[in-house]
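Have a look at the structure below, then the notes.
Removed from the display is one protein chain of the complex; every other protein chain stays in position.
Labels A, B and C are assigned to the chains in the order they are written; within every chain, residues are numbered from 1.
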Amino acid sequence: MDFNDTPQEAEYRTKVRAWIDANIGEFRDVPDTMDRADFVARSKRWQTKKYEAGFTGITWPKAFGGQGLGPMNQIVFNQEESRFHAPTELFSIGLGMCIPTVFSHGSQALIDRYVAKALSGEEVWCQLFSEPVAGSDLAGIRTKAVKDGDDWVIDGQKVWTTNAHLSDFGIIVCRTDPSKPKHKGLTMFIVDMHAPGVEARPLKQMSGGSDFNEVFFTGVRVADSHRVGAEGDGWKVALTTLMNERLAVGGKPRHAPGYATLLDMAKRVQRDDGAAIEAADVRQRIAATYIADEGIKLTQMRALSALSKGEMPGPESSIAKVVVAKTMQDMAAFALDLSESGGFVTGAETDPDVARLQGSYLWSAGLRIAGGTDEILRNIIAERVLGLPGDLRPDKDLPFNAAA
Amino acid sequence: MDFNDTPQEAEYRTKVRAWIDANIGEFRDVPDTMDRADFVARSKRWQTKKYEAGFTGITWPKAFGGQGLGPMNQIVFNQEESRFHAPTELFSIGLGMCIPTVFSHGSQALIDRYVAKALSGEEVWCQLFSEPVAGSDLAGIRTKAVKDGDDWVIDGQKVWTTNAHLSDFGIIVCRTDPSKPKHKGLTMFIVDMHAPGVEARPLKQMSGGSDFNEVFFTGVRVADSHRVGAEGDGWKVALTTLMNERLAVGGKPRHAPGYATLLDMAKRVQRDDGAAIEAADVRQRIAATYIADEGIKLTQMRALSALSKGEMPGPESSIAKVVVAKTMQDMAAFALDLSESGGFVTGAETDPDVARLQGSYLWSAGLRIAGGTDEILRNIIAERVLGLPGDLRPDKDLPFNAAA
Amino acid sequence: MNFDFSDDAKALREQARRFLDERATTKVARTQMAADSPYDTMLWTQVVELGWTAARVPEAMGGLGLGGDEACVLAEEIGRSLAPVPFMSTLLATEALVLVGTEEQQTRWLGGFAEGALIGCVGWGEGDAASPARAGAKVTGDRITGIKVPVPDLMAADVALVSAQGPDGVQLYVIDLSDPGVTREAADTIDLVRRHGRLTLTNAPCAPLGTPDTYHEWLDRAAILTSFEALGTASAAMAMAIGYAKERTAFGQKIGRYQGVKHKCADMYIKLELARAHALHGAWAMQDGAAELRQAAAAARVASLDALAYCAEENLQIHGGTGFTWDSDCQFYYRRNRAIVAALGSKTWWSDRLVRALERRNALAA
Partner (left out) sequence: MNFDFSDDAKALREQARRFLDERATTKVARTQMAADSPYDTMLWTQVVELGWTAARVPEAMGGLGLGGDEACVLAEEIGRSLAPVPFMSTLLATEALVLVGTEEQQTRWLGGFAEGALIGCVGWGEGDAASPARAGAKVTGDRITGIKVPVPDLMAADVALVSAQGPDGVQLYVIDLSDPGVTREAADTIDLVRRHGRLTLTNAPCAPLGTPDTYHEWLDRAAILTSFEALGTASAAMAMAIGYAKERTAFGQKIGRYQGVKHKCADMYIKLELARAHALHGAWAMQDGAAELRQAAAAARVASLDALAYCAEENLQIHGGTGFTWDSDCQFYYRRNRAIVAALGSKTWWSDRLVRALERRNALAA
């Protein structure tokens, strides 16, 4: 066993590192102030640089403008890139989820029109799946698309859309035949986010920020040529996209406080009977946090090892998000308790560790839901990994418009 | 608020206490050795004494040989009786569950024949409901009763029957019409436990003892006159019985170790860094155990207060068993851990507290199941107390013999 | 056996609930989030008119002279409604003044509380992981110096009772907030509805309120009253979760049918009823002056914090994505949970106090 690169990986890493070191320049750190337009422009500049150097679409087939390399190459690139604060998040959904869906299920015309411009950073994409009534039960989508000549007319509302207000295009799943059972009447389209009738509104979260949007569609016209996959195949097509999402959502959010934060804090905090770090309950909580967070990291290394050998990773990666999110919430609550009244006061004078833990306590409540709730993820583990039978789904075979 | 008797309760208590003090005699303590026959004879002697003095069937209507008093009188009597080790367990199921079912749903002839002899301790009763395939889903009963002239012929197997081998009679639920939906084809009978074809075998538990029986029925004949309630009404009749059971199963088993045991033990145990009682994790566990166990006691006092005022107790008593059983298991595991290797060695030289905790660890696994699993009890709380909808039950309306 | 509130207290609870259900909806809390005023003054006027601030004030001081029972049920209903008024603060201050205030102190403040002319608040925290048993604020002679933060309702109050290190140990002191040497400013906290402040005392005048021993007895009483508040808040979170579980459909079923949701709701109820039993025990001990006061108070505090955290967190979880939005009411309970921890210290501290009480009782019994 070892944690080293294979010779091939090491060679690629050397090449990547050299290129990044030579090109990172202005992208080394995040500027102190940056408005939306700066952020988009800066993100595009970096993406274009990578595109021109052949470091985009690393695992994609060459036919679609990719490099035709293996997943370890992508991982090595990401690792090297993450040594700096390069702006990558604007493209992660488009290139991670949308465009692979387009080139897996879209027509050659769509591929020719969209793939290269996404890869080069010229156009930004978002994904329009979730709706207020279709969260865990994603196939309950109600946004409808009605055929009108060679066009489709879309009406409805999507929610939890990342970067909708910055995007040029989106992939959207709509109900095109409500008389079919819920999974059968859906169709996927590419929609122009600048088209008339599309309105993206920031969605304010409990935690205060607005990382997502609500997007309203009112009589938005999409040409049938912008259908992705066959009519009625939307669910099947969406599954491709979601498969990629499951791989993406998982680890602990970067910079989220972990066991080391708690350990440091416990050294500073005095309880009535001495330093908190000496207390058995605190030590057990540090241990439990280490076991959860480091256990997930090690589990991800198991997956990387499989990829490195050209094998499929095992199902164990499926445990990541449910462990990380709940551990974050529990650890943050414990740490805020430890800080007694200090854990409650916010604002500039708050100890930076405590402030991060306060953020964690709020954010973890969302993380336990985003990309699959704890309950849905346990169902998935039980059903897909352990082979237990699915919940009864009385609406599964009913026409959508006949189901309650 | 107070924890005192009302004047009426105090008066009854004085009367009861005087009678018990005057009559407890040989029943004051459990004899060192006692075989099964001694146990039964002794139990019957005490029951007969109480019967003759008017302390049996305290809450039952006078028409059925009861005293026609309120539940607080019964509770006062039990409290006073429990100051000694009087042998009461042989009759608790018969008088607590079986006979109330007989006088609520049985014919006058059955009442005349059975009630007084049960009350006086002459005849012992058991309850024959659970089956290997019908535990949580009690209505899944397969033991069948087939009409043959004026008789019914019973074939099948019951399980988890307390005192079957010591009983004279039992109430048994059988399937009399498998073409009806599961809850509709059941009928209740009184069965003579000495009849040919009835065989009770002790059922050995994981914990080593045999507190229950399996009972096999092979061509056992029961006269139709011994039917309790109408043909097909067995489920409804059984619910009467079960309602009484839910009230009975609840509190912590008498003599089970509690927070005080853990507190004592923690004073004696030395960890590497000092006495265990000084450690925050130990103190938190003691606190949690106190909160669970004493919380249930206090909850029961809320119920008694309602009864004392002539009101129905609130639904909060429904939390008792699920709290008590899991607390027992968790506390026992923690205490055995605390005792390190010492918590594992059994036998005569083991510290008596540790031995009781070892027993608790094994027994609690059964307690989490007996009288409703943790999961069933949570369903009951959610559905009956909180009003949430029931699980989907696809077999509910199917003919029993057509369901999977 | 009569382990339940009096009929009078229950009637008051009903009255309070009806009033607050109508008047102090979560919309009121949401409005308060953005308000300039540190509390809802109109609602407060009505609360005062209903006599709630007079409840525990002795008749001689212009109050109603009601018992602890009434204070407990009002605390629960205020907790349930999230009503943005300085009721709990004034109640906790009242409790301390009634318990050990000198006649002069009582005369000075209690009548004003009763008629709504004055508002009280209490503060133990110092923002840096102190515990209720310790204090950095220090008294020399009749002057106090130190910082207290977060102090609930500080910006609304006329008088603050604060814990500080005195000559005999840590105990309560009375601070007239209009005195020189007193500075106060708003302090932001996780709870966006209940306002808190930072109290800076620089050689400010102060008067002792009771002794270090009575400070701890007040802590017990405050813990019991706050447990009822927490129970109310937790019940409201549970009710919200149950309501949503009955109404929201996923995969063709109400989500309340899924055991994953259903068992969470059952666990909320279990934790709540355990906490309620201990809180009621506390109410009895408070009223009776029973020897069990310390243990009952600590158990009520620990159990109610446990119930509140669980109900607040899992209510949001049951709501899924919508629960995480700013517009959802879930955030009120999620945030208030932290406010109630901060109001009197953590589960850990109170667990330790509970075990100390049990040890002492065992030692006496032995």
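Definition applied: a contact is a pair of C-beta atoms (placed from the backbone, for glycine too) under 8 Å apart; a residue touches a chain by one contact, two chains touch by 3 or more.
Predicted model only: the values in this text are computed from it and were never measured.
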{"item": "Displayed chains contacting the withheld chain", "value": "A, B, C"}
{"item": "Per the touch definition above, residue among A:S43, A:S120, A:T143 or A:S308 touching the missing chain", "value": "A:S308"}
{"item": "Which of B:P31, B:G68, B:P196 or B:G342 contacts the chain that the document leaves out", "value": "B:G342"}
{"item": "Option from B:R42, B:K184 or B:R368 whose C-beta touches the chain left out", "value": "B:R368"}
{"item": "Residue of C:G181, C:P205 or C:G260 in touch with the missing chain, whole complex considered", "value": "C:G260"}
{"item": "Residues belonging to chain C that touch the chain removed from view", "value": "258-260, 263"}
{"item": "Residue ranges of chain B at the interface with the undisplayed chain", "value": "130, 132-133, 135-137, 140, 159-160, 203-208, 268-272, 281, 329, 333, 336-347, 358, 361-362, 365-366, 368-370, 373-375, 378-379, 391-396, 398, 403-404"}
{"item": "Hidden partner chain, residues of chain A it touches", "value": "1-6, 9, 72, 259-260, 263, 277, 280, 283-284, 286-288, 290-292, 294-296, 298-299, 301-302, 304-306, 308-309, 316, 319, 322-323, 375, 377-379, 381-383, 385-392"}
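Just so it is clear, only the chains that are shown with their structure count from here on.
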{"item": "Gap in Å, rounded to a whole number, between the CA centres of chain C and chain A", "value": "40"}
{"item": "Shared interface positions of chain B, touching two or more other chains", "value": "280, 284, 392"}
{"item": "For chain C, residues that touch 2 or more chains besides their own", "value": "253, 261, 348, 352"}
